[in-house]
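Just one protein chain is left out here, and the rest sit where they should.
Presenting subunit A:
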Amino acid sequence: MGDLGSFNSLAPLLRDDPYPVYATLRARAPVFWTETEQAWVLLRHQDVSAAFGTPGLLTLDLGQFVADVSQALGDHPVELLRLLEMAIFFRNPPAHGPLRALVARLLALRPQAACAAEVTRIARDLHAPLARDGGLDLMTGFADPLPPRFMGWLLGLADADALWLAQTLAGVPVILNRGASIRDFRAAELRLTEAHAFLRPEIAARRNAPRDDGLSLLVSRNDASEAPFDDDRLTALTSFVFMAGFETTSALIGNALWLLLDHPDQCDRVAADRRLLASAAEEALRLEAPIQQVRRRAATDMTLAGQEIRAGQQIVLMIAAANRDPQAYPDPDLYLPGRTGRPVQSFGAGLHHCLGAWVARMEAEIALGTVLDGPRPRLCIDRPGWRPLHNQRRMTNLPVQV
């Protein structure tokens, strides 16, 4: 890592523990250009935060990228391209606004108290086997199924259907990682084809006979809009919302449980004072951000973090580094529920600020509270087994015993 120009966040040595490298780089050159990645890299909290709020920084269009790769290969991944067309965070104005407005309506369907009650019900149901069987994988048995079941409830899908959909779509979000392979794109296309064959009739059924559920709301709001999406796109949007609702939230719940259980003293504090639960979830967001970095493209020449950026150049907003900036958080590597300070950057900010941030925070807080309500679990692993992805901070398994 001596040469800044050859810095590459995809380097295998950065996968398990990138934070010490970011700390060294942040102190030495908080903003720099890397030839290898062909991008500016922002590592400071203030710069990442400012960049999220800069309208002249556009999101990268992954759909265009996948279309270009597919064209070179003679592939036609229609379902995948439609999904990316509906993926709010890859779209810029003017396409961005109507998509975001529609999904915002969906998330506002139920009062937050009703959502919290449902999450609590699901969390208790999933947690029950721990006391009964004496052990549970808190990833595969708890953090993974909780968010899809909540999304299923919101959309109006049966539990079994929501879990089937989550399993079917589980591999798709891998394509969000820069450097996803053609293999990943082709697998995603197959999975989406399968999922959409299930969702299309569900959507058609809601149009014929609306119910009091999220799918019906999506259909009716869409059909009443000035430029409604066709059913293929509405189906793709449903898949997108469902995945956006489970992928990073499951990651967050797992990371929050790992950090809490790996710090027994803090775990005692939080168990004794439940007002710290939200903050325990926030520390997990900060220390192990489910999405570690995002990229932007400069629409015009501009000055950013004191650097002249030219139109068309790309910028890496290193969330994982900003969240551990000592200028923003004293003792940044310490897990400290109750800490106050600057907002974590894990949900972004500005135009693309995560619409479901409140849902994710609520689910993580309730998940932690549910586990603390039961017998204290002992971790069966010494260190987290991270998925081998540079941009998604998510564990594969989290086995515990009581």
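Heads up, the rule we're going with is that contacts are C-beta pairs under 8 Å (C-beta built on N, C-alpha and C of every residue); 3 or more make two chains touch, one makes a residue touch a chain; residues count from 1.
Operating definition for what follows: contacts and distances are computed from a predicted model.
Missing chain, UniProt protein name, picked from "Acyl carrier protein", "Response regulator", "Sugar ABC transporter permease" or "L-lactate dehydrogenase complex protein LldG": "Acyl carrier protein".
Screening A:L4, A:V31, A:A50 or A:V69 against the full complex identifies A:V69 as the residue touching the chain left out. Check A:L42, A:L136, A:A180 or A:I253 against the missing chain and you find that the one touching it is A:A180.
Contact between subunit A and the absent chain runs through residues 6, 8, 10-12, 35-36, 38, 65, 68-69, 72-73, 178-183, 390.
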